[in-house]
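Yeah, one chain of the complex is gone here, protein chain that is, but the others are all in their spots.
Order of writing sets the chain letters: A, B and C. Residues in each chain are counted from 1.
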Amino acid sequence: MANKIRMGMVGGGSGAFIGAVHRTAAEMTGDIELAAGAFSSDAVASRAFGVELGLQASRSYGTFAEMFAKEANLPQDERIQCVSIVTPNDSHADISCAALAAGFHVICDKPLAGHLEDAIRIEDAVTDSGLLFGLTHTYTGYPLVIEARERIAAGEIGDVRRVAVSYLQDWLSRDEDTKANKQAIWRSDPARTGESGAFADIGTHAFNLVEFTTGLRITEVAAELRTVIPGRAIDDDGAAMFHLSNGASGLLSASQVCSGAVNALRIEIYGDSGSICWAQEEPNTMTIRHRGQPDQVFRPGANVGYLSDAAIAVCRTPAGHPEGYIEAFANLYAGFARAVRDYPAQNGTGCASVADGIATMRFIRAALTSSRNQSAWTKLASG
Amino acid sequence: MANKIRMGMVGGGSGAFIGAVHRTAAEMTGDIELAAGAFSSDAVASRAFGVELGLQASRSYGTFAEMFAKEANLPQDERIQCVSIVTPNDSHADISCAALAAGFHVICDKPLAGHLEDAIRIEDAVTDSGLLFGLTHTYTGYPLVIEARERIAAGEIGDVRRVAVSYLQDWLSRDEDTKANKQAIWRSDPARTGESGAFADIGTHAFNLVEFTTGLRITEVAAELRTVIPGRAIDDDGAAMFHLSNGASGLLSASQVCSGAVNALRIEIYGDSGSICWAQEEPNTMTIRHRGQPDQVFRPGANVGYLSDAAIAVCRTPAGHPEGYIEAFANLYAGFARAVRDYPAQNGTGCASVADGIATMRFIRAALTSSRNQSAWTKLASG
Amino acid sequence: MANKIRMGMVGGGSGAFIGAVHRTAAEMTGDIELAAGAFSSDAVASRAFGVELGLQASRSYGTFAEMFAKEANLPQDERIQCVSIVTPNDSHADISCAALAAGFHVICDKPLAGHLEDAIRIEDAVTDSGLLFGLTHTYTGYPLVIEARERIAAGEIGDVRRVAVSYLQDWLSRDEDTKANKQAIWRSDPARTGESGAFADIGTHAFNLVEFTTGLRITEVAAELRTVIPGRAIDDDGAAMFHLSNGASGLLSASQVCSGAVNALRIEIYGDSGSICWAQEEPNTMTIRHRGQPDQVFRPGANVGYLSDAAIAVCRTPAGHPEGYIEAFANLYAGFARAVRDYPAQNGTGCASVADGIATMRFIRAALTSSRNQSAWTKLASG
Partner (left out) sequence: MANKIRMGMVGGGSGAFIGAVHRTAAEMTGDIELAAGAFSSDAVASRAFGVELGLQASRSYGTFAEMFAKEANLPQDERIQCVSIVTPNDSHADISCAALAAGFHVICDKPLAGHLEDAIRIEDAVTDSGLLFGLTHTYTGYPLVIEARERIAAGEIGDVRRVAVSYLQDWLSRDEDTKANKQAIWRSDPARTGESGAFADIGTHAFNLVEFTTGLRITEVAAELRTVIPGRAIDDDGAAMFHLSNGASGLLSASQVCSGAVNALRIEIYGDSGSICWAQEEPNTMTIRHRGQPDQVFRPGANVGYLSDAAIAVCRTPAGHPEGYIEAFANLYAGFARAVRDYPAQNGTGCASVADGIATMRFIRAALTSSRNQSAWTKLASG
């Protein structure tokens, strides 16, 4: 339909997991149309894949540079309005900067970049262009994560005292895992994933979830990153103690070698008058506990009167109709599409911001520094 | 994109819950395009809503009859290929028969019709036309429901002995509920919902889930249907004992007046060597128990090696990324879209068949008969 | 210690499951002393077992008749004050009547008797003697079951509309189970268990739990009892629809052949303003739901301010320290011991009463009658 937001994609070619999720999520919004793409570093494969997806051959590009150049020359009501970047981390900066320079808004998979310095380049480009930039920290798209943020902001659990967040997986738990699987190979290659492995890939989700829900900043860490599987060039497991900007303490762990853990992101936030617990694998429940009261189990739903407006706004169905990961992802895309429509107003994209992404990169840097320094407490450098 | 299946919709206008779900589900497949529609019994509202959805004004029709007539006159590669019917039950037969007569495949919301006789009219029209007909019993689109069916068929729990299925809700638990809410008003009006209320609306889901998972037929029932809220013209609560075609016994309950139950569809199937339990509100787990063994908790995922091919085929994401209600619905639409492409081959639509739908109508009829006859055991008339 | 209540036991010899539980439960109260016993129908074995338990040889009797006669002749401050009966069902009446006639209070394992007529004999003997009689329907000893009763009585879920109770096990799911296991043999022998098998053994628990928690009477049933394993002389599986005294409806199932079900007693009670769910295998949580509110999960504990006095009174430990089956059983014994101390005041024993037991026997009788009569609705004969 003519009036959808036109999007170009970079990356996400044949066999890529996250690219397909981005496309489905964008499609699910009913508000975004995939209009162009450069899907692979192999130009021939890239063009073929675009056609396979149903794109016009003329807009199935061989490279992102070609796409940006040619699309910029199309009439304004035909050319893409935004770019979705779903490539390995170390290319995020170059592609983002090129897209922004060509005048396209950017929505980018996490983490923001492979290295802090690249992330800062992106930040500068966003500032210079005045264009929109959204980072897809998926888990903040879940209604109950938004509800947690709203309730904590409203004081429901009082001042935060202690946080526990863990993100554990097992898909890299064996030596061969990083040798056979396309997804795994680049994630364990410093040249493509950047300065960190597990901490960059999933530790940043855990970090972002803490800051998103509590509204606090993680100010310093005492961390230990490890390479459990011999021979890997990068961390595949790690943990940290951390301090929050209000003086609270917390524990964070991120591992891709914990056998039996599938995609186990879990957060518990304890305040002086209550606590909140949420786990990604059962995202349709969130438990709030107050001392001396029955536990309360919250559920999402577009008709659930006890939820905040912000949570209700991202529910598609009435209570009792579970929504999941793709819906959470689609909520990010829906917010981003609205922001594109509203531009040049800048009311937020519904995604993590470039500043949030910079914070995750400073977290990785501080964790690595701490880890190399016998887990000494290390401050996250300020912006 | 040019090569998507072109679909017309009947019903699902402004404010309708299930129509929007059908559209999102169809969109999510990436394989279906909403190309036309007659969304409301008010022709002006119908046309306006189509335009609002982004349809061409010329294909936003005032009535389904107009749509079928005009679409049939469009070139073959432009006109709709199938019709999605999301109107109140009592109109399913007329619309289905008209669509089939005009040469369009039909995918229709459950229950099949308001009355058994109407359902048989549809069955005849399907037979006569040789076209495809899919009935959206949503819950059979969940990967783990399909896994349950596959495992039971493979003998994992042995011969079924006892089944318990319940579908309990509370959205009609108060007198005013059927007076204010558009969805509720027609569901409690025999002129629109047909011969039954709660049993037709959700009891048929429970019935279908039993037959789908066990591969057995429910052959007779001893039922009691009630109207709990005084003044309602139709059942809002009921239960039945039933017999299965292999001699097993079961209990079924369906109620829309059980306060605190949201959308609580739950099934337990006990065999002579094991049992399976699944509940819709936490659809990403299914428990299988064998005597003297640890319970086993199954989870879906496109990469989960222990699942059957049939279950894996309807998973979009790897394990640990929850999928929900809309995905289950989209799985039905994806199957239907494939069937449309494959037509005239008839390899099933991925949805319930018209025969399945007839069975649910015979169940309603038998339950009502039993209930009027002091819960006497009553056979489901054979086809 | 000198001031404990002195108890004699009948049954519960070597290898008996429930006898040992009764003894541990009585011991756990700190208020009851096992002072005598006749543990087996084999007089030699009986005496030997008493000595093995640490009883004086002179009070390790060969038969219950001997025990009652000799104990009655001991000085009042030495002789037993009450008798615990843990024999197969069909002997409950003779032993109870003899104990009461000899002047001893009785606490008896469920079900009350093998046949309704025997149960009525017990009722008459209780009335005639004016002594105490407690029936150990264990599950009513759980704090949260008591809390459910208190909250329903206080109107928390409004008028009860629908109840679902099921008690499913698998320990008799194979033919050989009733041929090898001492417990199983008598339970499947009509000469010892009485007129019913599974319905008497566990269906009565389910029945009692409904009446206990709702405060309502089950007035009529439409039931089907079956013998799933060929060759058994008695029901091993069954289900019923039922009506409650306030007009509500319910479903009850009881089976000992459901593979994978261990000791799965579960009750759900739906009212017009809320619902309660509790399951025996996780007895330390009870969920209360109100439409449009978060689910509430209750937990027991002696320091839990939100619980009723009646529930707190049966908690031994603060919240977070799980108590289980033996504690529930001990709560019955503690109540019975207090009643013995308070006698001749008659303020209840904390156990089910003989009238409650009669009701369970009328339930069995009505269910059998209904089942033989094509599941026709059958009233429970009034007392």
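We adopt the following convention: contacts are C-beta pairs under 8 Å (C-beta built on N, C-alpha and C of every residue); 3 or more make two chains touch, one makes a residue touch a chain.
Just so it is clear, the structure is predicted and the values come from calculations on it, not from any experiment.
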Which residue from B:75, B:305 or B:344 sits in contact with the chain not drawn here? B:305
Give the residue, chosen from A:257, A:286 or A:302, that touches the chain omitted from the document. A:257
Hey, which of A:189, A:224 or A:282 is the one touching the hidden chain? A:224
Among C:58, C:317 or C:347, which residue is in touch with the absent chain? C:317
Chain A positions in touch with the non-displayed chain are 157-158, 161-162, 164, 166, 168, 170, 173, 222, 224, 226, 228, 237, 239-241, 249, 251, 253, 255, 257-261, 270-275, 288-291, 295, 374-377
Touching the missing chain, which residues of chain C? 1-4, 17, 20-21, 23-24, 27-28, 30, 53-55, 169, 171, 262-264, 280-284, 299, 301, 316-327
Touch list for chain B against the chain that is not drawn: 287-288, 292-299, 304-306
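Keep in mind that, in the parts below, only the chains that are shown with their structure count from here on.
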Comparing chain centres built from Cα atoms against the global Cα centre, which chain wins on proximity? B
Which chain has its C-alpha centroid at the greatest distance from the C-alpha centroid of chain C? A
With chain centres defined as C-alpha means, what is the inter-centre distance between chain A and chain C in Å? 56
Per-residue overlap in chain B, given as positions that touch at least 2 other chains: none
